[in-house]
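A protein chain is absent from this complex, but the other protein chains hold their places.
So that you can tell them apart, the chains are marked A and B in the order they are listed, and the count of residues begins at 1 in each.
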Amino acid sequence: MISLNKETIKISSEKDVVLFRQRLREYATKIGMSVLNQTKLITAASELVRNILVYAGSGETTIEVVSERLQTGIKVIFKDNGPGIADVNKAMQDGYSSGRSLGLGLPGAKRLVNFFEIKSTVGHGTTVTIIRWKK
Amino acid sequence: MDRIPILKMGPFLLVTIQVDMYDRLALNLENDLIIMVQKNGSKGVLIDISAVSIVDSFMGRIIGNIATMSRIMDAETIVVGMQPAVAITLVELGLPLSGVHTALNVEKGMALLQKKLADDLTEDSESEAEMDDNDQSE
Partner (left out) sequence: MSNTTSKILTKRKKDVLQVWVENQAEDPAVREDLMANDELHAQSAELLNSFIEAIKSNNYEDIEAPEYYQVTEIISGISLTRAQLGFSPRETATFVLSLKRSIIQILQEELKEDQSTLISEILRISDLLDSLSLVTMETFIKGREEVIIRQSSEINEISTPVIRVWEGILALPIIGTLDSERTQVVMENLLQEIVNSGSSTAILDISGVPTVDTLVAQHLIKTVNATRLMGAECIISGIRPEIAQTIVHLGIDLAGVQTKATLASALQYAFRKSNLVVAKKKNS
């Protein structure tokens, strides 16, 4: 996989979320992603960036334009140093929530993207990586 | 603090969301709307989201909340003008908003609310008439 363009945005308040979503849309538009795929990508990202704010308080996101074989897409990494997730498998189930939400965040986000990877260590934080291809 | 304006149109309330939503803004809208429904004794709420490009699970939950809360207060909520990409994304996300009424645009939404209002009135008068009958038979 080749990385073409990269940008890191710090997340510590809701204002950063708005900025982050705008930047993500700009990147997606620039590579010519369809409106539907843009909507899916940004919605998934919106869920994941909320998790940073709710569970860790702050963290950072990296938006990257990537290319592999014949396809181009956007990769986003969400990284925080929060409490981490004790049981990742459980957190990936529909309707499971440790907070006050619908519990659709993680599994829902996974359904909206082409690649989804979550790594979490209790006490050290969580890193989620997603990729949505252009087509 | 940022707020989304709520317009009063006769017995109904109209909200047109034109900005990028974030969680605080959505929560404020929920609060403001419920207070307005109570203050005006509104019979219906129209939420126009035709300019909204992202509805995530939080925003979806707020819309669901508004619908349920206003129903308890005797007002119907209709979400109008959802973009195709948003509708598909919500369904994939697993959030079909089953408790919420929908319409293609503000015009159709308004017509739907008016019809519901008219139906309610005739039902009320019918049930009153029935009660009258019962009174007479007794």
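The rule we apply is simple: a residue touches a chain if its C-beta (ideal position, glycine included) is under 8 Å from a C-beta of that chain, and two chains touch if they have at least 3 such contacts.
Quick caveat, the model's predicted, so the values are computed rather than measured.
Student: Sort by label and list the shown chains the missing chain touches.
Tutor: Within the full complex, the chain left out of view touches A, B.
Student: State which residues belonging to chain B touch the missing partner chain.
Tutor: Those residues of chain B that touch the unshown chain are 79-84, 86-88, 90-92, 96-98, 102-105, 108-109.
Student: Applying the definition given at the start, please give the residues of chain A touching the unseen chain.
Tutor: 36, 69-70
Just so it is clear, only the chains that are shown with their structure count from here on.
Student: With touch defined as at the start, can you tell me which chain B residues reach chain A in the complex?
Tutor: Residues 20, 22-24, 53-58, 60-61, 83-86, 88-89, 92-95 of chain B touch chain A in their complex.
Student: Contact residues on chain A for chain B in the complex?
Tutor: Where chain A meets chain B, its residues are 14-15, 17-18, 21-22, 25, 35-36, 38-40, 42-43, 46-47, 50, 94, 101-102, 104-105, 107-108, 111-112.
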